[in-house]
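Missing here is one protein chain; the remaining ones are kept as they sit in the complex.
Every chain is named by a letter (A and B) in the order it is written, and numbering of its residues begins at 1.
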Amino acid sequence: MQSETAAHPPSRLAGHFASLPVQDNAARLGMWLFLSTEVLLFAGLFVCYASYRFLYPETWAAGSRLLSLPLGTINTVVLIGSSFTVALAVDFAKQGKNRLVFFMLLLTLAAAATFLVIKGFEYSHKFHAGELPGVHFHMKETEGLLPGMPLFFSVYFAATGLHALHVIIGAGVLTWMALKAWRNHFSVGNYVAMENAGLYWHLVDLVWIFLYPLLYLI
Amino acid sequence: MDFFKRLLFLPEQASTFASKVDELHVFVLVATILASIGVGVTALYFFFRFRRRERHQTTEYIVPTVMTEFLFVSVPFVLFLLWFALGFRDYTWVQTPPRDAMDVYVLGKQWMWKFSYPEGPNGVNVLHVPANRPVRLLMTSRDVIHSFFIPAFRIKRDVIPGRYTDTWFEATKPGTYDIYCTEYCGLSHSKMLAKVVVLKAEEYENWVKEQRMGDKQNRQDALADTTLVSPRANLAQQGQRLVGEAGCLKCHTVDGEQHIGPTFVGLYGREERLEGGETITVDEGYITQSMMVPGEHIVSGFPNVMPTYQGKLHSMETAAIVEYIKSLRTRDVVNTASKGPVYEPVRIQ
Partner (left out) sequence: MSQSASSNPAAAPAEGHAPHKSYLTDGTTVRSWLLSVDHKRIAIMYLVLILLAFLVGGIFALLVRIEHLSPGPTIMDAMTYNRVFTLHGVVMVFLFLVPAVPSIFGNFLLPIMVGAKDVAFPRLNLLSLYLWIFGAGLALWGMINGGADTGWTFYTPYSTTTTTTVAPILVGVFILGMGGILTGLNFIVTVHTMRAPGITWFKLPLFVWASYGTAVVQVLATPVIGLVVLLTAADNTFHIGLFDPARGGDPVLFQHLFWFYSHPAVYIMVLPAFGIISEVVSAFSRKNIFGYRMIAYSTLGIAFVGFFVWGHHMFVSGESTLDAGIFSVITMLVGVFTAIKVFNWVGTVYGGAVDFKTPFAYFCGFLFFVVFGGMTGTALGVVSLDVHWHDTYFVVAHFHFIMVGAAMMAFLAGLHYWFPKMFGRMYHEGWGLTGATLITLGFIVTFVPQFLAGNYGMPRRYYEYPEQYQALNVISTLGALMLFTGFFTILCYLIYALRHGKLATSNPWDSHGYEWRTASPPTTHNFDGPQPFFPEEPHLYTTKPAPEAQHAV
């Protein structure tokens, strides 16, 4: 098959697909299925969150007060903004405006970096305050220390850590797309890669939109 | 019925639940055997009857009728629903202990079973129960998950750390039966065996009386049996639990004998001679200090070996232990212990 695609370099149609629309549909369907697995991955964490919240309601309420609401809110705004720029990038890719795609992706990557830096600050604060999962928990202030508090931070670190990992992976994918845009890859009929990368980034965003109220607000 | 039970290797039937559930047991298994033999024989007959007779044989076009399809679905459906209904009826019965049931507290730990009775006696790896009287088991584990299984009674329940589970039975035949741990719990999982001894009512009463007069060791066990206290119990009771968990009892006794460290009995309020020759009155402050900075004031005659509990116990826990030691001011502590643990149906705390 490799030899076949090599024989027709102008076409990006892989040898085993009947036509380009079929190939693009396959790519989209594959991405949606992949997103469903991601949703289920986080669903497991939300189940942990929900059952422990049910067991330790006061602790969970008190725990969310220990998180930095301003930083969390800024991060939410940053991430939602990055979703907007990605959506624009997809739209520009559809029109084949590679320069604008590149620019929008650069903005998105900047947002991702900002998000991670802020998250880093939050984490380092937690490390200093000893608000850590499990055995590492050694909060200095014993005021309001409720049973299950280490567990709250286990869930907090597991959820935000896994999410941060997804941000990093997503940023990697977007960097790849930015390189493609730099090389004028996208055109009116050829934008499905950008579309899929955008979908992934929206998922990363969506997960945060659930994590933010659950962890910081309620 | 007896023939089937032997055929299926069912263990001895020694509880009310066993006699309730065994008929379904036999029914379900015999139905399974008959069905698989039925399907197998039918298939074998078809294999023979419809064997290929020539190389390019053609076959008829056969499709199921609606009636066949209906039967294919409804026959197993009705059979399995019947199984479910009968099974669920018995299950709800075994899930609801009678109100007059006698309670026994069960503690599983790697790799032994401890049984404590509200009236006082307790035992390790041997559970004594009266025949023909419902017994409720309130069970918890000290370390990992275990599972309490008496084949002859057909009962089983997981024993989970951090929470209580319960089950009950009413033994019908005096005798000795096996107890197994059926949830894998580590190295000696297969040696976590115990016996349940079913006694006639009057023999059981005698046994209880004997136990009440039992030796000091028994009482020590009862006292040290700390995890049976509900976390919602009062401070002193929490302390009783904590001294076990934190490991205090490895060196300090609660029966008045001196061990590696001073006994807790009568400790509070006592004048103690210190290493340097001075004396000190044991009060809240001194007990707390001894937990946090053990080397500061050593009671003479004892080695300076205690590790610090700074950072290992938080203030409430420290207070609970102090309260517990205060509650051991006199030797009549034995009476308080024989009341048995307080049971509340707690979730995780």
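FYI, contacts are C-beta pairs under 8 Å (C-beta built on N, C-alpha and C of every residue); 3 or more make two chains touch, one makes a residue touch a chain.
Fair warning: this is a prediction, and the values are worked out from it, not measured in the lab.
Enquirer: Contacts of subunit A with the missing chain: which residues?
Expert: 1-2, 14-18, 22, 25-26, 29-30, 33-34, 36-38, 40-45, 47-48, 51-52, 55-56, 133-136, 147-148, 150-151, 154-155, 157-158
Enquirer: Residues on subunit B that touch the omitted chain in the whole complex?
Expert: The missing chain touches subunit B at positions 8-11, 21, 24-25, 28-29, 31-33, 35-36, 39-40, 42-44, 46-47, 50-53, 56-65, 68-69, 72-73, 75-77, 80-81, 83-84, 86-92, 94-95, 143-145, 147, 149, 151-152, 154-158, 160-163, 165, 178, 180-191, 193, 348.
Just so we're on the same page, only the chains that are shown with their structure count from here on.
Enquirer: Please compute the C-alpha centroid of subunit A, do the same for subunit B, then give the distance between them in whole Å.
Expert: The answer is 45 Å.
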